[in-house]
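Can you keep this structure in mind? I'll have questions shortly.
For this view, one protein chain was removed and the others were kept in their places.
The block that comes next holds chain A.
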Amino acid sequence: MASIGIRDVSKIYNGGVTAVSSVNIDIADGEFIVLVGPSGCGKSTLLRMVAGLETISEGQVTIGGRTVNDVDPADRDIAMVFQNYALYPHMTVYENLAYGLKNRGTPRSEIDARVAEAARMLELQPYLERKPRALSGGQRQRVAMGRAIVRKPSAFLFDEPLSNLDAKLRVSMRGEIKRLQRRVGTTSIYVTHDQLEAMTLADRLVVLSGGRIEQIGRPLDVYHRPATTFVASFIGSPAMNLVSGELHGSKLALGPALIDLGATVPTQGAVTVGLRAEDLRLHEGAGGSLPFRIDYVEELGSQRLVHGMVGDQAMVAALSSEIPLPEPASLSIAPSRLHFFDTASGQRIDWSGEAAGQGALAAVPEAVA
């Protein structure tokens, strides 16, 4: 078990592609870190630099305080789980699990004991003599995890390990990974493009875009206080509504509506306003401050996503499916739940009126207008 330090790490591929630029992350011992971002943002590259499968162009990676830039993958004391599992097809499950230990000269009895323990943890005992092709996707995934666990490494590295599974299995494996990591307490870095997976697994999230860190934080902090418009639109489903508004004193002009914020925002004039779909309330007629023209509805069962227009800007509201959809309708939102971003840079603008945290948010009464 060990802490991991990533300091000013950049990766420039031959040909000049900068896949990762100046990334800094400090990962505590036993922490579960998730790197999340859209495809091509450099998550895998970063992970592979920690693993030693990719050379580090600039910066430093330390594992347990030791700089490992020039250390062979085998000697970094890490284990990796790949998206396509990368099991050795000609070896049985037992041999797959034992191979890494065998190469390290672990005594036979020790190998047997560790494989047995991992197999028990992952419920793989009935399959130890099978070849990977005779296993289902979920079982193969568990073997890949087992291969990591038996080694008792300082860190687990996961590269989209659940992407090849069907949706249902993905959810149950997600739980299993989390449970397992808690149990063995091994520092983990987990790469995914799925924000839901990232939210549910992470102790801390690292949101990446274009090879740069957009935000690092605990899932709920990132959700409630996205640092940039990119994070705001990437984390949370449906994505946060981002519309343009204008600040005049303590008033916000949003399309045709004028909202009294009750506090001032440290900027004036044009601003990007973020509204979470689930913070919006629907009113009949002009009961809310934002006149809402409904276009279409997506039924999700527990809730429905109502798509429509406020003025000339698109807006999605997540509503309980019991609420009738009146015509005409309007939306309202508690001012404390508004997010402001600088229109040019996309950076979050903190203001005094916003909800301070989860506790404060829970206290906000329903449907204020």
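Definition applied: a residue touches a chain if its C-beta (ideal position, glycine included) is under 8 Å from a C-beta of that chain, and two chains touch if they have at least 3 such contacts; residues count from 1.
Methods note: contacts and distances are computed from a predicted model.
Novice: Missing chain's UniProt protein name, "Acetolactate synthase small subunit", "cytochrome-c oxidase", "Carbon monoxide dehydrogenase, medium subunit" or "sn-glycerol-3-phosphate transport system permease protein UgpE"?
Specialist: For the chain missing from the view, the UniProt record says "sn-glycerol-3-phosphate transport system permease protein UgpE".
Novice: Among A:Ala74, A:Ala113 or A:Ile323, which one touches the chain that has been omitted from the display?
Specialist: Here the residue in touch with the unshown chain is A:Ala74.
Novice: Pick from A:Val71, A:Ala86 or A:Leu196: which residue touches the chain that isn't shown?
Specialist: A:Ala86
Novice: Touching the missing chain, which residues of chain A?
Specialist: For chain A, the residues touching the absent chain are 51-53, 72-74, 78-80, 82-84, 86-90, 99-100, 103-104, 131-133, 147.
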